[in-house]
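Here's the structure we're looking at; comments come further down.
A protein chain is absent from this complex, but the other protein chains hold their places.
Moving on to subunit A:
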Amino acid sequence: MIASCLCYLLLPAARLFRALSDAFFTCRKNVLLAKSSSPQVEGNFAMAPRGPDQEECEGLLQQWREEGSGQVLLTVSDGPLVDKGLAQSSLALLMDNPGEQDAASEDKWSSRQLSDLRAAENLEESFPEVLGEEPLPEVEGPVWAAVPMQTGPQYVDSVVLPVGALATEQWEEDPAVVAWSIGPEPVPAQEEAPIWPFEGLGQLQPPPVEVPYHEILWREWEDFSTQPDAQGLEAGDGPQFQFTLMSYNILAQDLMQQSSELYLHCHPDILNWNYRFANLMQEFQHWDPDILCLQEVQEDHYWEQLEPSLRMMGFTCFYKRRTGCKTDGCAVCYKPARFRLLCASPVEYLRPGLELLNRDNVGLVLLLQPLVPEGLGQVSVAPLCVANTHVLYNPRRGDVKLAQMAILLAEVDKVAKLSDGSHCPIILCGDLNSVPDSPLYNFIRDGELQYHGMPAWKVSGQEDFSHQLYQRKLQAPLWPSSLGITDCCQYVTSCHPKKQERRKYSRDVLLRFRFCNTACQRPIGLVLMEGVTDAKPERPAGWAESVLEEDTSEPEPDFPRTVGTIQHCLHLTSVYTHFLPQHGRPEITTMPLGLGMTVDYIFFSAESRENGNRTDRRLYQDGTLKLLGRLSLLSEEILWAANGLPNPFCSSDHLCLLASFGMEVTAL
């Protein structure tokens, strides 16, 4: 009896404790997010710690500090934290002034929270037994993630993001009020223990966090919008349509489990999908891009969680699963408030029967019409083509990667082609599984690649296989003509859009029919004109009719092929420079097995500039698409300090890429 009474007492308390621990963790993450400025934020960024649960969260944080984990920096963001100046202030500065931060945060502690905290502390000792005796029920329903969002003119203060089965009424409440209030209203009989969003993830509580991830992984927003361009003019002095785009390989759970050896450095709890999902959603919400290009999106997660959640955030989402039995794919999401869809083309790289293209990778190409605010009057903006892909990983098969890129570039060429033959602005992003300055990278940037004789492993630059005896070499033509793509990475049929399948015959094919039976019979009704239509066909003695039927049934598309060179006519350059000047280190976007490299990119349309050096490398300047800013990447050393990727803070094995663009708006 006593035991059961104790149970009743302890169970809610234990829940509270666990909830607080989770909240604590989430809170720490949020602190970081709050500190990093977002591209558009000009005003204040608020953690919006107004709901009771938020305060509890802070209380827990306070407790943790009182317990002497003082070596870890605490920067509880007290509301109006992030303007650009503060966002770019160094970590060191923040570390030098912990007292100031403390003072700021302490103002917010209410006695109630502190007492709650004490209650939790008192109960702490009994907690493990409770856990052992009576496992907590799993929450099947909504999993909630508390996510802060930017304030400022265009952003709501803070929003609780419902995940999974959505409680929409919660969504519709004033976000500022709802901020940090988690889940449904307190359930009767458990009034002491608010239901915490991560309750269902109770067992996934991350290990005690010693690493100040949010400090280490600080990423600065690099703002180019006010820098004068080459002509000394202020960029963006005319009206512009501005938008942000994120590209992010979010690490499919299935793939992670298939190659678990890559994630031995991670505590299993941070690899749990629900934990990662909440983190990822938080990142999306924090940066709040207008276009979101995702790779490694697992299909079930997409339909059950990502798509509904992104829809609630105001995104319209498109998804293309990889072919075959693969469970992941690419997604492109855009804000219908900013863009209208003109067309969406899923791209499969699989061509059955072609050894070169027998892989299941895919891409997704959208054509979006920017929606200009009415205030700008009668203006027009060109459409924007957004292409997202995840190219084959296999470091040895650069030939496959190039062929996959060729298909994507051909699709982009088709989708982005305007009636006058030029292209609308293009953004091509994703995980290309190739490093900067690799042949594949240079091909995209320079529009040309001489590949003949190149070892296939060299194409991507991921690994060095030069020591191997057998090396697959690229041979011309790189892909067969039957693919229907020219060496300029254009569909053959795009030259004549009205007819999808032209009946093409090479001279040799036509000549095979010269003396066929039909040809040797005089046409009925052919007027006999002396010296004009009185010839007679003379079939040569060795004429073999059987040859005819072999390979003419499906005439090979015949178009001129260049020798050992491929090209494309889209002028693309990278948002990132792949180097961090302030650190003197390369940027990295992923680090498999601790080896950092850049394989993710955002390429965008630019105008090629006269190259005085006459090297092969193309130089670019802004075209109709202007790069206004980007979220800085990190160096390998920094990620080492954060225990690699994924870590409790970054829930993918890749970093997200984020850039802000402006598009020219022309008056009608």
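Heads up, the rule we're going with is that a residue touches a chain if its C-beta (ideal position, glycine included) is under 8 Å from a C-beta of that chain, and two chains touch if they have at least 3 such contacts; residues count from 1.
Here is the rule we go by: contacts and distances are computed from a predicted model.
Of "Telomere length regulation protein conserved domain-containing protein", "NADH dehydrogenase subunit 4", "Eukaryotic translation initiation factor 4E type 2" or "S1 motif domain-containing protein", only "Eukaryotic translation initiation factor 4E type 2" is the UniProt protein name of the chain excluded from the display. Only one of A:M312, A:V379 or A:C516 touches the chain withheld from this view, namely A:C516. Touching the missing chain, out of A:T533, A:Q621 or A:T666, is residue A:T533. Residue-wise, the contact with the chain that is not shown comes from A:S506, picked out of A:Q468, A:S506 or A:Q621. Take subunit A: the residues that touch the chain left off the picture are 421, 492, 495-499, 502-507, 509-511, 513-516, 518-523, 525-527, 529, 531-537, 552, 555, 558-560.
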